[in-house]
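All protein chains but one are shown at their positions in the complex.
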Amino acid sequence: MISLTVNGQTRETVAEPRRLLCDVLREDFNLTGTHVGCEHGVCGACTVLIDDKPARACLTYAVQMEGHEITTIEAVGEAQLSPLQRALHEEHGLQCGFCTPGIVMTFEAFLRDVPDPTEEEVRDVLSGNLCRCTGYQNIVAAVLKAAATMREARL
Amino acid sequence: MKPASFNYHRPQTVEAAIGLLARYGASAKPIAGGQSLGPMLNMRLARPEHLVDLNDLVELDFLRASGEVLEIGAMTRHIRIATAPEVRRAHPLLAAAAATIGHYPIRQRGTIGGSLVHADPAAQIPLIATLCNAEIIVSGMAGTREVSASEFFQAVMTVDLRHGEMLTAVRFPVLAATTGWGFRLFSRRRGDFAIVAVATTLSLDGDGRFATVDIAVGGVDSVPLRIDLSGAAIKGEIPTESRVSDMAAFVADRINPDDGATIPAEYRRKLAAELARQALHEALERTRGVAS
Partner (left out) sequence: MSETGPFHYIGKPLGRKEDQRLVSGRGRYLDDIVVPGALHACFVRSPHAHARILGISVDTARAIPGVAGVFTGQDLEKWTNRLRLAPPIEGLHPTEIATLPTDKVRFHGDPVAVVVACDRYVAEDAAELVEIDYEPLQPIVSLDSALAPGAMLVDESLPTNLVSHQKFAAGNVDGRRRQAHAVVEASFSQHRQTHVPIETRGCAAVWDPGRAHLTFHAGNQVPHPLRSMLAMRLGIAETQVTVISPDVGGGFGQKIALYREELTVAALARHLRQPVRWREDRAENLMAASHARENLCRTRASVARDGRILGLELEIVEDFGAYCFYPANYMSRVVAMILTGPYRIEDYAFEMKVALTNKCGNGPMRAPMAITSWVMDGTLDAVARELDLDPLDVRRVNMLRASDFPYRMATGEVLEDITPAETLESAVKAVDYDAFRRRQRDLRGEGRYIGLGICTVVESTTYGSAFYKSAGIAGSGHEAAWVRVEPSGVVNASVGLGGTGQGYETALSQTVAEGLGVDPSQVSILTGNTDVAPYGMGSRGARGGTAGGGALYLCALKAREQVLQIAAHRLDLNSAQELRLLDGQVERQIDGRWRATGLSLGDIAKIAYLDPTRLPEGTSPGLDFSLTYDPPPMTYSNSTHACEVEVDVRTGKLSIIRYVVSEDCGTVINPIVVRGQQQGAIAMGLSGSLLEEVLYDENGQNLSATLADYLVATACELPNFEILHHHTPNRRTPAGIKGMAEGGVMGAIGAVTNAVNDALAPFGVVADRQPLSPQYLWSLLQNAPTASRQEGKERSERHE
């Protein structure tokens, strides 16, 4: 039996040590917004936050996460879309949408650290998330737009 | 792509971790950030019976810059090394290299100890450790020993860690403010392991002539190579464009890469020369920046 804190809630499940965090989130907790795209840490689709920092849920074993706080896409923009989610919609920064939750999680964290990034910085961070549909241009535009919106909201 | 079964251990102290590693020996594998070991476990390329999780060893997450030495705990994450002011001050080359490791989420989890022990011959941290003669601190049941980077890396993904030992820290000599440094990494995509990476540090004397130069090359052999420049007769030379190019050619002559599946040896060699040239110029720029 392991006990995890996910999106502020304590959740318990029985899991072998080898079970990937992404599998436990999806299968045991029905948090299916975390997508599994490669299981070897390259594609970034499964990115979640561990103690507010982005991390691959496929390179983490659920058992390791006892005592840590996990945040998944389900916790972002629960009541209404976050500025980043809204910008992704407005800038057409997604097509099939499979990579999108990982991108949202990465940049929700990044924009907290770097509120006014350059396009180059955004592309550097985005390089950890593969998208096969968009060619990235609109995702970059969406992140920059969300950053601006969030900066204005803070003023 | 799911790992084979393993037993999971979560020691709370270094001592306890060492105890577990000693007890289980070759059937145990420590896991730090898991950014390299995770894929190997998932692909069943690594299948330890016991996984010893080091992530609770917060005592190994530290940066200590004291005078001549920057000591970094094994569990310090790349992101901290890339961004912490004390690393940027004490060893800006290490900070710059760490900022290029993998991707942003990878750097949040990956650790300096993990990178050193994983010992990918093209990786950034082993390259800088080799260049700078870092001292690697290894602890085991018999106590602690220090290994120089040049002896620590033995072969591809093989390091001088004995039964029951773990890497606990690494010490870098602080880079003097007058030291120029350069780092060049060439890969197909952002975040990939380097085809070739070159790092250099150098200093000039009062007349603007070469005083010391060190160069190391990654990705061209089974371990990062620190190039022996004694035959190049650099000391006291004026750092002209052609002198720099000669040094780069000298570096290329000292390496002997293998032909890879897609990368011919000769390409790696020429690439090493070009990256060495660029890194030397970058380092010279920095010394001039300091001088002016």
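Per-chain numbering from 1; labels A and B assigned in written order.
Here, a contact is a pair of C-beta atoms (placed from the backbone, for glycine too) under 8 Å apart; a residue touches a chain by one contact, two chains touch by 3 or more.
Fair warning: this is a prediction, and the values are worked out from it, not measured in the lab.
> From the list A:Gly67, A:Pro115 or A:Gly135, pick the residue that touches the absent chain.
A:Gly135
> Which one, B:Asp56, B:Asp192, B:Asp246 or B:Glu282, makes contact with the chain that was left out?
Of these options, the touching residue for the absent chain is B:Asp192.
> Which parts of subunit B face the unshown chain closely enough to count as touching?
Residue positions of subunit B that touch the missing chain: 1-2, 4-5, 39, 43-44, 186, 188-193, 195, 261-264, 266-267, 270-271, 274-275.
> Go through subunit A and note every residue touching the omitted chain.
Contacting residues on subunit A, toward the hidden partner: 16, 18-19, 26, 30-40, 42-43, 45, 72-74, 76-77, 81, 85, 88-90, 92, 94-101, 104, 122-124, 126-140.
The rule is simple: only the chains that are shown with their structure count from here on.
> Okay, in this complex, where on subunit A does subunit B touch?
Interface residues on subunit A, with respect to subunit B: 16-18, 20, 39-41, 44, 47, 50, 53-56, 58-61, 63-64, 67, 106, 110, 124-125, 127-128.
> Help me check something: in the complex, which residues belonging to subunit B touch subunit A?
Checking each residue of subunit B against subunit A gives 1-8, 10, 31, 34-35, 38-39, 41-43, 51, 53, 55-56, 79, 102-106, 108-109, 189-191.
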